[in-house]
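Selected chains from the complex are presented in situ; the others are not included.
Chain IDs A, B and C follow the sequence of writing; residue 1 opens each chain.
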Amino acid sequence: MALLLEFSMYPLGKGESVSPYVARSLKIVDASRLPYKLHAMGTVLEGEWDECFRVVKKCFQEMKKDCSRVEVVLKVDYRKGRNGALQSKVPS
Amino acid sequence: MALLLEFSMYPLGKGESVSPYVARSLKIVDASRLPYKLHAMGTVLEGEWDECFRVVKKCFQEMKKDCSRVEVVLKVDYRKGRNGALQSKVPS
Amino acid sequence: MALLLEFSMYPLGKGESVSPYVARSLKIVDASRLPYKLHAMGTVLEGEWDECFRVVKKCFQEMKKDCSRVEVVLKVDYRKGRNGALQSKVPS
């Protein structure tokens, strides 16, 4: 679980308020059983590369069902041997 | 306060552990008196454009004093008339 | 000119095709007289911190005139003493 992945994903062309689409992503994140935290501008997951990207891909597949333009912004922070950074990183 | 700004900033060439440099940024953020939230991969500020960017610039100026390479990643989410999104956005 | 700044900026709620709005940003970038390059997903500027951010702010002010939700993604790469990186960085 050496990897933190932060992402945000939203459609263009669905109006200004995209929260119904974001809510579907959050359900997928929540069902993934990976540790995660939401904040006002995105979601941070902790896990292995494939686990994390599988979740992001599921969100994308769900969104493109009814959204013909989708934007994703994503950051990865990998640190060998680190564990539990989602919980511990802020206080340090 | 219609604007949310998320940023992360770190030096290259200062080793793997950049937390002493990040800690200096957090002091600046905290002293800014803007509403903010820390998460495992960045900081989210709420304020007007100039207020938020003034804080980011201060962090940058502090970091480049002793770091000769600095990376910044930044996102802005502006919504006319919105207020208090830093607190309210996650539950919705 | 030690700083490279990459950004993309687009409205939500203005349909799928946002190119008319992006075109207005490009005019502002072009009028700035800073060195810049466009690519398929953004614009890279080279300049001092204030110069670069002044351009981004102008683009934002123009966009929010008729867009009530605006997203910006921005990266900065600063390297002390570097010059002309916009031209030279790709070949190296």
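Rule of thumb we're sticking to: a contact is a pair of C-beta atoms (placed from the backbone, for glycine too) under 8 Å apart; a residue touches a chain by one contact, two chains touch by 3 or more.
Everything numeric in this text was worked out from a predicted model, so none of it was measured.
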*What is the total copy count for the complex if 3 chains are drawn?*
4
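In this section, only the chains that are shown with their structure count from here on.
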*So how do the chains connect up here, line, ring, star, complete, or something else (other)?*
complete
*Answer with same or different: of all residue numbers used at the interface between subunit A and subunit C, are over half used by both copies?*
same
_Centre-to-centre distance between subunit B and subunit A (centres being mean Cα positions), rounded to whole Å_ = 20
*Determine the centre-to-centre distance between subunit A and subunit C, using the mean Cα coordinates as centres, and give it in whole Å.*
26
*Sequence positions of subunit B contacting 2 or more other chains*: 73, 75, 77, 79
*Would you pull the subunit C residues touching subunit A in the complex into a rising list?*
10, 12-13, 15-18, 68-69, 71, 73
*Provide the residue numbers of subunit B that touch subunit C in the complex, in ascending order.*
49, 53, 57, 60, 64, 68-81
_Residue numbers on subunit B that touch subunit A, as the complex places them_ = 4, 6, 8, 16, 19, 37-42, 44, 73, 75, 77, 79, 85-86, 89-90, 92
